[in-house]
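A single protein chain has been removed from this complex, and every other one stays in its place.
Chain naming follows the written order as A and B, and within any one chain the residues start at number 1.
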Amino acid sequence: MSQQYPAILVIVPLLSAFAISIAGWVNKRLCFPIIVTALSVVVYASIGLLLTVLEKGVVIYHLGGWPPPVGIAYYVDHLNGLVLVVVASVALLNVIAAKKSIEQEFPDKAAPFYTLYILMVTGLLGIVVTGDAFNLYVLLEIAALTGYGLLAMGEERAQLSSLNYLYMGTIGACFYLLGVGYLYIVTGSLNMMDIARLLPPLYQSKAVLAAFIICMVGVWLKMAFFPLHSWLPNAYTHATSAASSLIAPLVTKVMVYVMIRLILTIFTPEFAFATMALNNVVVWLAVIAIVMGAILALAERNLKKMLTFIIVAEVGYMVGGAWLGNRAGMTGAILHIVNDALMTLCVFLVVGNIVYKVKGYAFEDLQGLFRKMPFTMGAFVVGAMSIIGVPPTCGFFSKWYLILGALQAGHYGFVAALIFSSLVSVVLFFRIFEICYYEPFSDHHGHDHPPEPMDEAPLLMVVPLLIVAVILILVGLYTGDIVNHIIKFAIPEGLV
Amino acid sequence: METITSIKPLLAVLVSLLVTPMLVSSRNPNVREGWTFVAAIIKLAIVASMVPAILQGTEIVYTVAEVFPGVAIKFKVDAFGMLFALVSSSLWIVTTIYSIGYMRGLNEHSQTRYFCFFAIALSATVGVAFSANLFTLYLFYEMLSFATYPLVAHHQDREARSSGRKYLLYIVGASIGLVLPAMMICYNLTGTLEFSKQGIFTGTEPNATMLVLLLMLVLGFAKAGIMPFHSWLPAAMVAPTPVSALLHAVAVVKVGAFSVLRVLTGVFGIDLLARLNLGTVICYIAAFTVITASLIALSQDGLKRRLAFSTIGQLSYIVLGVALLSPKGMIGGMTHIAMHAFGKITLFFCAGAIFVATGKKNISEMVGIGRRMPITMVAFFIGSLSVIGLPPTGGFFSKWYLVQGTIQADQWPMLVVLLSSSLLNAAYFFPIVYKAFFCTPEEAMFENRIEEAPIWCVVPLVVTAAGSIALFFYPTLFLKLAELATR
Partner (left out) sequence: MSELIPTIIAKYNYWIYITLMMIGLYAMIAKNNLVKKIVGMNIFQTAIILYYVSIGVKKGATIPISTGGHGAAHEAVHAADYLNPLPHVLMLTAIVVGVATLGVALALCLRIYSRYNTLEEDEILAQIRKK
């Protein structure tokens, strides 16, 4: 059984997608148990896989028993072992939390939603687990196509936003495919390990250079790296809560994973950082991404849209960290994949709860929420603290590594951008807290008004949210273990 | 130095954090306040139980988790930390009694929230006191900043909102903008953040770097109220008076001063500061703050605002004492944390009691109030004596050591600053007391009838006033701790 974990990760959700769409015809109430079971199996398998990797080292799985280069190999090391656990657990927690809001927002479309949802999770897990460059493209498109569908199910403007995302996403994926084509021309292989083995003598080749840059541009488009971010805010804002709280935490993070995989495994850091000498430029781009993300977020008067711009800034964190070209920066970037996925999930679940109760997410809708929804807001505070970077929440620790990496690289612009973004985040979140806390203003110290009664979201939504909030703190406290036992091994020793 | 590993410091921090669910879930206010008392007493007991070991010169350490190579969430109880923890946890009990009187007396809203965040703030305060390294200190410092925000903004009106903004802007802005990068640079240079007597630096770093780091760290801990990062403190006076009393005379501001002292003694080390002559820089910044704050205090009519500016000045005494880098000065600075705490909390309690009993906030409206509230005003007089530094109050000792410290360090300008500031202190406190008692019947604004604030308000201020006097006769514990800390 345990040898089959990599296959289970993809096969189980794929097959359950069929099961769910069939169950949708028979009895709609069956869909939810099926998806929860399937995702639980996936979570179990991903954790098992990570433990195996920790114990025995890299796991290589030949799909269908065909050895590469003929067959597709799944290749799990410490890096994607960690990301797999994150993707699986975020998907599971979110689907549980989303049940009530699906029932409220679009009860008749629950079955198609769950089908798309689990297909998307299949795609994301596949992207992370695969060791084949072309297979990655296919899974990328699976995740993207289901994502367009999920995002389009939202409010009135959702379809147009989703279509814009489709245009951009397709270009991004095509760029990646083109880059892989160049790699194939020079190496004759599509297997990542194989390519990595064949590339070193070819580092001076123009085709390899072209492949690298084209792949990077494609991946940056897909992860909404400023200035290629224009599709993201609208697409995520207008989607339903259930869809955006899956897509917002995972898609950009998985794409960052792909970028790191390209740098670390396929092209190796020596090529990416030493031969190319592009680091400085990319880190400055990341600085611009962070600063612009923060400023654009500041201009929003709408909670959900503000959060999407924070994602744009966070992508800048990770790209910048990865491109600093040293161990601390890369550690920070990988750690931030985990942390940002969790904290984005946290804040988007909060938005889900607010939308469920208040039916809106503009700033005016948030008045008096601390009294009305104390648990949701408590989790929101934890999530916000993590985004600001206050210890002991996890966001602080990845920021620490990123700043440390920037200091070691002597890149003070990046340090300044990170500090700036933290300060802006304080403003962003306390602006919201103020609205939730002070407004509506009472006449005299609040004596006269009877306090508005508590009106919390259902337990099924609040409990997963609180779990996420607790995880944010736990991950923070166990940062030392995560770095020493997992991330340390995910980065090649050549990178210092 | 001998070290013992014990979980006690962690427990001392957690006890008030763990009580918050009890506070939230209790339906009855009496049960809720009962829990607060239980937590406060357990906390003091845990802290006090560590005193004998500390007095013998041992240190108690406990590591929670190592988060970065060479940096852990780690507690270390030493004499200086103990001094501070002892002051804050004992005054928490008194303040709790006072809070009950004040909050119920004014029929304030959201009392559960108030007591919860109070407890969390105390956790953070003791956490700062027991931090073994700069990272742990930063963690609890930030926790305190955010936990006190709802307390400062308790009234939830427009004034509270703008004060809350100012509070966050200064405190969080400075800590993220200055302390965090400075801490990272220190870690990048040295690979450690652990406090130690000789500091963490090798001494080979360029002087300019050291100066910048020192200024970033000293000014970044804006809770210490060193100018120009002081104006959050008067703004934060919109909070209910018990908050001002404990947090803005004891916990929050002293956490700032404590952090600055830790930076000076633990991160840089006295020897390095003396060698690079950096102590003088801090001395002059602190001296400027002392004089300016006292002058501004003279012009304030709001009683709490006057006290706030007085606090700003007194905090800089603490920093000044240590920045003199002479043993006596350091003892003076450290004991001033305790002595000033007892004196200033008495003054704030009095201000609150006056507000509860009469609704008056301004000094100009308090002529003749001594006839109506004699106990309160006598306590106020004792508190002022302590802050000015006159016997028979504890404040005398810290001032005495500070003055000796200036002489020992050969810093005559600082001696002048200290003495003239004491005169200014007298100039802004004594008129209040004088007008309260000695005024013609026509001037008096109150009827000649004794009517004190509720008993829950009066008892604590009598206790702390008595404490100020007791510290004159029995200062040994705090002096011994400070002496151990400077050794």
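Please note the rule applied: contacts are C-beta pairs under 8 Å (C-beta built on N, C-alpha and C of every residue); 3 or more make two chains touch, one makes a residue touch a chain.
Because the structure is predicted, anything quoted here is derived from the model rather than measured.
The undisplayed chain touches these shown chains across the complete complex, A.
When the whole complex is considered, the residue among A:108, A:156 or A:493 that touches the unshown chain is A:156. The hidden chain makes contact, of the residues A:7, A:171, A:202 or A:298, with A:171. For the options A:181, A:458 or A:480, the residue in contact with the chain missing from this view is A:181. One chain of the complex is left out; on subunit A, the residues touching it are 134, 137-138, 141, 145, 148-149, 152, 156-157, 159-160, 162-163, 166-167, 170-171, 174, 177-178, 181, 184-185, 190.
Assume only the chains that are shown with their structure count from here on.
Those residues of subunit A whose C-beta lies close enough to touch subunit B in the complex are 385, 388-392, 397, 400, 403-404, 407-408, 415, 419, 422-423, 426, 430, 434, 437-438, 441-442, 445-447, 451, 476-481, 483. Within the complex, the subunit B residues that touch subunit A are 64-68, 72-73, 107-110, 135, 138-139, 142-143, 146, 150, 153, 155-158, 160-161, 164-165, 168, 172-173, 176-177, 180-181, 184-185, 187-188.
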